[in-house]
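Worksheet: one structure, shown below.
Left out: one protein chain. Kept in place: all the others.
Read from first to last, the chains carry the letters A, B and C; within each, the first residue is number 1.
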Amino acid sequence: MKRILVSVLSLIFSAAASAQTVTHPVIVPDIPGYVTMKGDMHLHTVFSDGTVWPTTRVEEAILEGLDFIAITDHVEVGLTKRIRDGLFNCDRNKSFEIARDFAKNRGVIVIHGGEITRGMPPGHFNATFVNDCEALSAASASSKNHFEGMTAALKEARRQGAFLVWNHPHWNRQAPNETVWHPEHSDIYEAGLMDGIEIFNHCDGYSPEAHHWAVEKGLTIVSGTDAHTMLASRVDYVHGAFRPMNLVFATARSEEAIYGALKEGRNAVFAEGKVYGDARFLVPLVDEILKIVSVTRSPKGVSIRIHNGSSIPVQLEKSGSTAYGYIRSITVLPGSDCTINVIPLDKGTKMDDSFSIGFKVMNFFVDAGVPLDYTLKVK
Amino acid sequence: MKRILVSVLSLIFSAAASAQTVTHPVIVPDIPGYVTMKGDMHLHTVFSDGTVWPTTRVEEAILEGLDFIAITDHVEVGLTKRIRDGLFNCDRNKSFEIARDFAKNRGVIVIHGGEITRGMPPGHFNATFVNDCEALSAASASSKNHFEGMTAALKEARRQGAFLVWNHPHWNRQAPNETVWHPEHSDIYEAGLMDGIEIFNHCDGYSPEAHHWAVEKGLTIVSGTDAHTMLASRVDYVHGAFRPMNLVFATARSEEAIYGALKEGRNAVFAEGKVYGDARFLVPLVDEILKIVSVTRSPKGVSIRIHNGSSIPVQLEKSGSTAYGYIRSITVLPGSDCTINVIPLDKGTKMDDSFSIGFKVMNFFVDAGVPLDYTLKVK
Amino acid sequence: MKRILVSVLSLIFSAAASAQTVTHPVIVPDIPGYVTMKGDMHLHTVFSDGTVWPTTRVEEAILEGLDFIAITDHVEVGLTKRIRDGLFNCDRNKSFEIARDFAKNRGVIVIHGGEITRGMPPGHFNATFVNDCEALSAASASSKNHFEGMTAALKEARRQGAFLVWNHPHWNRQAPNETVWHPEHSDIYEAGLMDGIEIFNHCDGYSPEAHHWAVEKGLTIVSGTDAHTMLASRVDYVHGAFRPMNLVFATARSEEAIYGALKEGRNAVFAEGKVYGDARFLVPLVDEILKIVSVTRSPKGVSIRIHNGSSIPVQLEKSGSTAYGYIRSITVLPGSDCTINVIPLDKGTKMDDSFSIGFKVMNFFVDAGVPLDYTLKVK
Partner (left out) sequence: MKRILVSVLSLIFSAAASAQTVTHPVIVPDIPGYVTMKGDMHLHTVFSDGTVWPTTRVEEAILEGLDFIAITDHVEVGLTKRIRDGLFNCDRNKSFEIARDFAKNRGVIVIHGGEITRGMPPGHFNATFVNDCEALSAASASSKNHFEGMTAALKEARRQGAFLVWNHPHWNRQAPNETVWHPEHSDIYEAGLMDGIEIFNHCDGYSPEAHHWAVEKGLTIVSGTDAHTMLASRVDYVHGAFRPMNLVFATARSEEAIYGALKEGRNAVFAEGKVYGDARFLVPLVDEILKIVSVTRSPKGVSIRIHNGSSIPVQLEKSGSTAYGYIRSITVLPGSDCTINVIPLDKGTKMDDSFSIGFKVMNFFVDAGVPLDYTLKVK
């Protein structure tokens, strides 16, 4: 029998081997001192309650040109039914392993994670950069009490060196009418068991409350699609959309560097055409997105031509700079150019060699409802 | 322990429930007497050597607006490694069952199939509309000899009522330099064990030889993506592309009607902007695709405005009709209108109430290299 | 000589006659009692300081599926240089006439307009539905004083039955740092010479001040592209974008009905994915955009499937309805479906036959910064 198998096998050698790979990559520039690593921190597969095999998550990452993904299947027994009921004969690390093996030589970093899934409070947390989801599962199962089970699991995750994130505080199933920071969250936070918080979740959208808490408490802002199904059903690729994603400002193209960046809060979120993050990253990011192509001076004023070579639109509104007249509102779309004419409002004013004009970037937010202040410098 | 599980479970109730479903549906009209059922007859999953879970095939069908798909995992032991090696604890019908259960209430018909996978000759065959792939697997394994194993499996499939298709006769691994109809194929054909033949396979493209054999021998032409990976990596959705697909002209929107149509050769193939099929279906299809919006008569001639409301381009070249002058080459793109001006070449000729102009449809083929003759009738 | 001309002419008969017309139509539903007429109220051509011939404005309207456009070239002598300097031998009504003649039988209504172009205050005004731009030009030229010249021109326009709009109050050239309602605007308003105000201008974006003034003073909100160049250079059609446009709720598909609707304030503005207007139109518009496809009841709750068949995204946030749990934030994209699961928060609550759930529509604005309240009714 063995011989037949081998001979049959030798016939096939990957029917899909000579294959086309269509991509639709998101383009985001690096910033000085850091590489911008694009990734998804929250993904499910059929190994918990999702509908896709782990390799699909890697193929989706390649489609969008992501640098990394975290596989974060639920770790609880009740949520890993195919393992529990015996369809899959494996442990709870398998979904990560399959994705990681497939990603090898495909240029995508796969991060080992698990979602600890309890009632509110405290709700759901993601533990990423772990090495054993079985231990997380056991710890969560150690108590019927949600807070105790969660705390046990978070401690186990911390022992494994995890990066710990409170997921979707605004999920309607756990926060039906308002997003609440419960005393239990203070306990977890004070115990050093909360590194970040999801401010954007593809199922639930943006949470201004979570964003503000992150700023206030020094938590890393995080985005996750929380995708359970195939992403092409959720993201309108045909019209140029991308999934919500993290822009991690890392010191190198490595898993370690992503971890370091997340621990130190070097992350921004790009979701539905908006960017959320700290000004110390968003200002250089806009610097790199908006490239000055030419500066033309005339007796009347100065004409600045700008090119946006990235996938991120930049929506500018004039702010300050009351000595100059220039466009009060303009969106610089991905792949397009714009020209900004600047004139001195007092005709006596000379526009000397270098000058600056101020904007608020209306789709870049440094806190909930607070647009980024940006100064365009012309030399 | 049971109680905890239940309480944990009650927290989640499908995190993805309130979800967006993006679609990019292919639009193909019905023709008189038949509904046009769009579908894919050749799909793999992780249950053989693919990279996607069966539910993904259903989600992909919804994305493109397909009416049906066939799950056709390889049935051989050596190609169902995850079952053989024990990762999956199930039989070889599981991939179909998972897809079928997921498709319920989602409007997609899932056809039970299996690919019988042997060396050339005779190569690979798809058996669809079967009810037990384990029996197919056992039959294929009954002989080391490729022809004998295949014949045994095809007979078993026939016993189950299958529709039987010779897959990708032009696959380079089995036909490296030319596409060959071997004596074994004659034997199978004469034994009544070949109903159709793949003339288009997404991995291997179009086979003119297969198309011609189908016409010559009365085989149903069939298309299959033979997809092993996520289709979004293979089909350029961002630029409006669709996968290769069958256009089955069925008497009803049911699995039975699809079966009946395929058995009777009521199928066309739409692939990479081209349509292949019999003129008795392609002529009415063009009739339904090209809708005359207006006819304007003037002393000089007649102006015909046409709208293409389908997803299928129609590339026309003037043919015959030497008494009239009109455009010699025009492509009517999906979603667009075109105007055709017709004048009599002999100015004495009256263009009376009704007249016809002839075309060859350069992207519709009734045989390999033979474009469809089409007459546009104006009343 | 005459004979040669005719014989040469007879050779050509429109080389472009057998032509394809590609369209990319915006889809917006009618609302009960009104047809939704989509149009652009502010367009320039080479007859003032634009770069396109008037027919191009009609072709652009066909491309996007607009129902009407207004040609509003500047009327002043200094801004109609090609006429003044003799390249064009015509009067200032010519651009309208060319567009109107070309639009005949092409399904686009062309409105005769002119832009009265003075310094601030009072700035620029559009007079549409006029019949003689020469008289407007003469009236504007009657005084060096901007207010006096404008008033004279507005009175002349009023005499012609015009609809009068204050254009781009936020244009940086006339409002470099803030948008100001000058005493002169009060004078014009009180004299009954201001019917509407541009709240969106493609060059300057949205003006929250103008929007609020419109609501406060009962002015019709108006949008104009103010396009001087080819629109395909300004609107990202490749990624599915549309120009900013008016959605006029008219009693019929006629110029008269558009006029009547604008005079009575039956207009909304659709621009960059957002809609601005009065709740009495926006509520029925959302009713027509979001079609309930199915309602599925289970012991746990109710699942509502919604389809958005329009080109307008609808961004919902839960609001009120504290007795129910359901998604707190979801965007229903054009062409896509979404499913909203509703459960009673108090398990004792019965979800009887009909119920309602509340939302704020975050991209529909009834006043500056004020999203629309919307109730989804399930029967």
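By our rule, contacts are C-beta pairs under 8 Å (C-beta built on N, C-alpha and C of every residue); 3 or more make two chains touch, one makes a residue touch a chain.
From a predicted model like this one, the values you see are computed outputs, not experimental measurements.
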What are the shown chains in contact with the chain that isn't displayed? A, B, C
Pick from B:Gly260, B:Gly309 or B:Gly325: which residue touches the chain that isn't shown? B:Gly325
Identified contact with the non-displayed chain, of C:Arg173, C:Arg266 or C:Lys318: C:Arg173
Omitted-chain footprint on subunit A covers residues 13-14, 17-23, 300, 303, 326-327, 330-333, 335-341
Which subunit C residues touch the hidden chain? 1, 3-9, 11-16, 18-24, 44-46, 49, 51-53, 55-56, 59-60, 62-63, 74, 76-79, 86-90, 94, 102, 117-120, 141, 144, 171-174, 203, 226-230, 232-238, 240
Omitted-chain footprint on subunit B covers residues 170-173, 175-177, 203-206, 236, 239-240, 272, 317-318, 322, 324-331, 333, 336, 345
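Here is the rule we use: only the chains that are shown with their structure count from here on.
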Based on which chains are in contact, what kind of graph results: line, ring, star, complete or other? complete
Argmin over chains of |mean CA - global mean CA| returns A
Expressed in whole Å, how far the mean CA point of subunit A lies from that of subunit B is 38
Residues of subunit A that contact two or more other chains, please. 171-173, 203, 236, 240
